[in-house]
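Let me begin by presenting the structure, written as structure tokens, before commenting on it.
Missing here: one protein chain of the complex. Every other protein chain is in place.
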């Protein structure tokens, strides 16, 4: 591996292909991602960890708008912070600040990123205005599609997905400030989102996928929900990329190897798959920058 | 620190109190847990990671039956495997086995623990018989209480909670085989579980808690759901213990420090709190064994 | 797994044998350690990480005095802090303290353990009095044996090893305050320690071992030095236990699996071996307490 000034992200990653350890894993991730974007794959994307507060929002919404994502499975928190970014901004803070002082100042901390309490007030107002009202049962994806259509920011993930017809699944929606607001909203208005209806919708997408590829950022519920939906179909994922800081040994699903998912039938025995261990705020932009550059080079 | 043969778990942990690093954190966890069990605290417990497949099930159900847990927030997977344990057993396997071979043999792997596919068949039959039928809206906790009452095993977490009136919250219930089965069940029968109703129920418990303590195993949705419920109340947790393998630097909630939760108002600025970094399959039994021994020594 | 009050450490670990993940690894570590202590093995022990500041000193010196360790390979820092403990004590501190303030107060921090600068002054005086003087070439183990004989504390690791004829290898001795003091000492007095002579001495021990077992705490130079010495012999380790927080994926030796050492010929293909991932300040005392209890139960 040799470094030259002015190297583009793709040149850097191509060099990593000849290396060991994480560098090689990252290079393989870009190879798989390139295949996923060029081939005829239904493209799943799962999002956990505070990736939106960390600044990854515009990368994700651009992937949606560019047709590079067919299904998004997310934590609730990433959607909450996506909405907050539509009218305000997260603040670069200090991971070592006194949390008691921050509380006094009305600032909530996410590692080294701050959110002002006023943003949560405005978030509440926005949601109480924007949440859909209906006595008819609604699926979670329909609920999020309607909510997204009311976000006044083209760079919003929710809005982009709504505009582009990309379904967003959020199996733990109640576990977020959207959930808290929806519960408050329901005290006085009608809202009927079924806890299980999304399951079938995602299973149907899995059934309908000729071939399927998945990018997993950070594990958690989104990872499991996407993988388990393949379980009840005769299919499985053909391409899989996982960017995570978790490790397999403690046995949790977030750190489980993609190979383990082969034993369950979620991922095909012959699938191309790779896990890149490390901080996704570095590895994800680098992977996307490299893959997009390759697509341009081919074009 | 000096080791003597025949030391009980509490003697071992008391020695750790004079040490640094993880040992001291574990000793502090036991001190806090002792205070939680002896004092007038509403005792929250959150469970993520594959703790039931790993064998922690009976410890948890015993804590429920002994009145040492007032609220349980769990991932769906732990409840699924709790049900499987009620009629079969997880198998000690090999974390390095060929996953393609396991697939051929009909075995699903969770790190070094196996589940036989036949158990999932039986799980399906059991759930299709046992799931509650109702056209009336039901909360998630009510759904799980009814399901638990139909589990024929006193050592089951679901059954124990049902017997003892301990509510189980599972915000991502659809993200589990219970969710898959509930969706299948709904194709032909009536089932109406609302996605948001649990939110209010947990908020009410938070409001009603004079003082509140929490044990967090493994982060994830359960951690966040329990902590966020305090957000909309004027209260906060007074005691908090976190056993996790995650670290703060990648910014995700699972690894976030308990101090960070102070900035949000979820945990009180003056709360006693500690995180023990490490494998909860070791640290959790050691903590419980030490705390129970202390209670006996006091008795 | 079920927890009873008054369980001794061994009962707790035996329960873990039926569990998954880290618990099972720890139980296997105790099984291997029991075999190592009962069988006719040359018992190697490698020590990295700040285990002495963390309070593990007396466990180690007791293992030496009880004949449960035949060779110790250590970092320099653990020996430095062993000497400090012979005349003073490490202080339980705060891992979040202001390091600039600590500097002003003359306190050096090792995570949540403090050392007073006065102790380093006294350490300097002690070493300048105690270091052996000789113009003849000396091996590192001989240097440490002489130094150990001058430590006035029976619980000292150095003293215990000196008393019991257990050689201590410290391949990076210059990388420690003993190294700094030895260099100062040499400005005015004669000291001639050869950089390579220890290599042969450890190789000889490896050659002479009928069967060999090793306990590796924390990786680093001590792990590698012990393992590489087998390389030039036809032998290899038959039993191996590794307690570490490092993971294999970044490729460094500290986190390398014991299996990797099989490819090098350092560990036998059929060796019993296990790595327990986690904080050794918890897992090491638990392992020792359980193993010593088993020996008593057999006796």
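Residue numbering begins at 1 within each chain, and the chains themselves are lettered A, B and C in the order written.
FYI, a contact is a pair of C-beta atoms (placed from the backbone, for glycine too) under 8 Å apart; a residue touches a chain by one contact, two chains touch by 3 or more.
Only a predicted model underlies this, so the values are computations on that prediction, with no experimental measurement involved.
Trainee: Footprint of the hidden chain on chain A, which residues?
Mentor: Per the touch rule, chain A residues meeting the hidden chain are 1-9, 12, 15-16, 18-24, 26, 50, 53-59, 62, 90, 92, 110-113, 277-279, 281-283, 285-286, 288-289, 292-293, 295-296.
Trainee: Contact with the hidden chain only, please: which chain B residues?
Mentor: On the side of chain B, residues 20-22, 25, 247, 249-251, 277 touch the unshown chain.
Trainee: Which residues does chain C use to touch the chain missing from this display?
Mentor: For chain C, the residues touching the absent chain are 48-50, 53-54, 75, 77, 95, 97, 99-100, 102-103, 107-113, 137, 140, 171-177, 179-180, 182-183, 186, 191-200, 203, 218, 220-221, 224-225, 228, 231-232, 245-256, 259-265, 269, 279-281.
Everything that follows uses one rule, which is that only the chains that are shown with their structure count from here on.
Trainee: Note whether the interface between chain A and chain B is symmetric in residue numbering, meaning over half of all numbers used appear on both sides, and answer same or different.
Mentor: Same; most numbers are used by both chain A and chain B.
Trainee: Please tell me the distance, in whole Å, between the geometric centres of chain B and chain C computed from their C-alpha atoms.
Mentor: A distance of 36 Å separates the two centres.
Trainee: Quick one: which residues in chain B touch 2 or more of the other chains?
Mentor: Chain B, residues with two or more chain partners: 50, 53-54, 110-113, 279-281.
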